[in-house]
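Of the protein chains in this complex, one is absent; all others appear in place.
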């Protein structure tokens, strides 16, 4: 799985969650995970989570650490399972780095009652995709949130954290492929 | 997803990891998770993890809390992802109940350097299956282990823990199915 | 499988056959079958059956009992088989209620030489979908048709019939899932 | 889809429901439906329907019209849907030939309270398979049954009926493949 | 697999690579291969190969022998394997007809350093598709090319060659389906 961290800021407005975005822009050909930081503002018309659209709950954050994951298969349920595992891994990495324990509820991470993350998984015509964003700032968010800074990360550490999370995910995906290739069938 | 907790002790010798074991013995028809407690002794000839067979590492524990999961599809990679998520959930439930933080390495759980669990995922002719065992006793195990008792669970709480873990998994599987059914595709 | 009957009239113009229509409008999250009544007018530009487009055969009925089915998988052939079974079930329910025997030809139902139904199955980006319409009125249809009223249903019974058909389908889908989970493999 | 009617009697004992039975014995290479007549006696050890094994309900009939269907894919749920459609078709053919109306309950056919049929669908290592048997005799069956003879077929007509049912199924499978190839996707 | 050769010239501009093009225009319902001749000019906005888009390499040829293949499944990787095999077959047919040996590099054919072909495989909402074009003329192409005429085919033979290639592919696809239906599984 290919990993890329984007150095400059980039606003996430939903259009990054489109097939081959990683290939078009960063020449990553194959399953990939990209991380970058930037504001997050997704209008209702761009949202793929129709539960949020119905609830009229647009997504907004002044600053987030973003991940865009693409898997070139068409099994959305499988990618939702991967997404849940990815959220678990973020929790594990943050614990390792800060000693703080987040709670996971489905594809959301909380610190106490405050939300750290947004995440969605969907299908493109040629792949399945995941977006996950972690608040770097908790100001002006539509719901009570916590930020990575409040959890103890300095601004300088954010992209390093992103890179570590991306590597952790890529390693687990590799490890999963290996685990699939070592067992005999049962009756 | 169907859940069943077996009241009496049952020895796990590997033959429980066979298709429709839940239906044959407990009338569970459909995807299911069963938990029970009992010793664990899997001879090399019964093991499905060929990496362990090659390493000549039979599985033994005087007492374990066992889970047998069956999903009626044939995508082993997907079930390995589910397995990793299941292991993450066990960690989350144990934290919630004891405040103790385990570390997960792939499909293994550790407390410090001591291993709490064994787990394997495989294919049957009609389904995919997972076995996971958590040590209730750490005596006489072939590698250094930690037990649920040492983590703070009393003997009386073991099956309740098993039931809670099973429910947590079944709830997440339901939640995953729902998450798959709320998103529009992207371009 | 989720079932919903819409009380008020709704015109079917083809746009209802789009992914997550049931979730967007009626909060049904998961595989679903919806029934409602209303006129049916699908312009050539909205038709998904290209055989009808080629034949320049737009669909029109002054009043129909409609069903919209959505299955969240991407196997169109499987959904065509489901569609054929659904058409068989409509025939079975109408016989049970009226004693009248329809003949099925693929995905069409006839009473003598007169057509009762239209039906199509297709793929959306995230699911497979079926539309089936049964004439409540046979006036002004482009081909000779028979209506549910002519088969003996009163106007008041139409939605009850729709509800019964929807339940019959949902029950069979459940029963099929169970049947898949009770057999061992053969050599 | 290949069709073959076997002229001589053949006892069905369960072992005919094995992969490539049609190819090994009758050189049918590809999806196929075979029909033949003969007694039916399946011991519990040969049964694939574990619900029947649990209920200790062996299958026995002095004389049946048998169908063995093989599809070279591995989606058992899809083949269960096909099986239900096949059972519906048998009902339709019998009505067309005798004017008698059977009732279908899942994969069973009844005439009044008497059972006409047995049927099962399962997976082989390389295909999915269906067996269906229709009683030619109703003597000595373990449950109350009706026979094709009692429904009005003479002994001489049995294989012709079988051939017609097989052709009806093969035609519908072809028609389903065509129906999958004429629709554009929707949004 | 259905085969059709179009007698009159047709310009390939990329829009022919769309689902059901063969059905809409030539009534081919099912997996198909169509061949025709005509100029080739695909603007960047119509190109599906994003590697070429990134490289700003539009496709142009004054005259080509074109093939449009459609398979009604959604496994793009499988269709890429089919595409590679198709390219191998073109090489085999040209050798048989001219004694000239082309070299294949992935989905490209070369004669010495000169390129004979362009090819791409992609997904539509309901199928997978392949376009392959073989130069009839090598004039004004953006890269050094060789043409079928330079390889020894007269203008009159071009469509016959196309027909032979199409038949060769269709025969192999049939043969592959048969090969899938003659083997028992292994342990």
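As written, the chain order gives the labels A, B, C, D and E, with residue 1 at the start of each chain.
Here is the rule we use: contacts are C-beta pairs under 8 Å (C-beta built on N, C-alpha and C of every residue); 3 or more make two chains touch, one makes a residue touch a chain.
What you see is a predicted model, and the numbers here were worked out from it, not measured in a lab.
Counting contacts over the entire complex, the absent chain touches A, B, D, E. Of the options E:10, E:57, E:80 or E:170, the residue whose C-beta touches the omitted chain is E:80.
The residue from E:121, E:134 or E:151 that touches the chain not shown here is E:121.
Here the missing chain is touched by one residue of A:57, A:101 or A:126, and it is A:126. Remark: the residues of subunit A touching the chain excluded from display are 19-20, 23, 29-31, 72, 124-126, 177-178, 180-185.
Residues of subunit E that touch the chain left out of view are 17-19, 48-51, 75-78, 80-85, 88, 92, 95, 101, 103-104, 106-107, 120-125, 129, 172, 175-177, 179-180, 182-187. Where subunit D meets the missing chain, the touching residues are 20, 23-24, 27, 29, 72, 74, 125-126.
Everything that follows uses one rule, which is that only the chains that are shown with their structure count from here on.
Looking at subunit B and subunit D, the chains that touch each of them are C.
When each chain is reduced to the average of its Cα atoms, A sits farthest from subunit D. The pair with more inter-chain C-beta contacts, choosing from A-B and A-E, is A-B. Each chain gets a centre from the mean of its Cα atoms; for subunit A and subunit D, those two points are 50 Å apart.
Centroid to centroid, with C-alpha atoms defining each point, subunit B and subunit C lie 42 Å apart. Touching of two or more other chains is recorded for residues 19-20, 23, 29, 72, 124-126, 177, 180, 182-185 of subunit B. If you sketch which chains touch which, the pattern fits none of the simple shapes: not an open path, not a single ring, not a star, and not all-to-all.
Every pair of chains meeting the contact definition is listed here: A-B, A-C, A-E, B-C, B-D, C-D, C-E, D-E.
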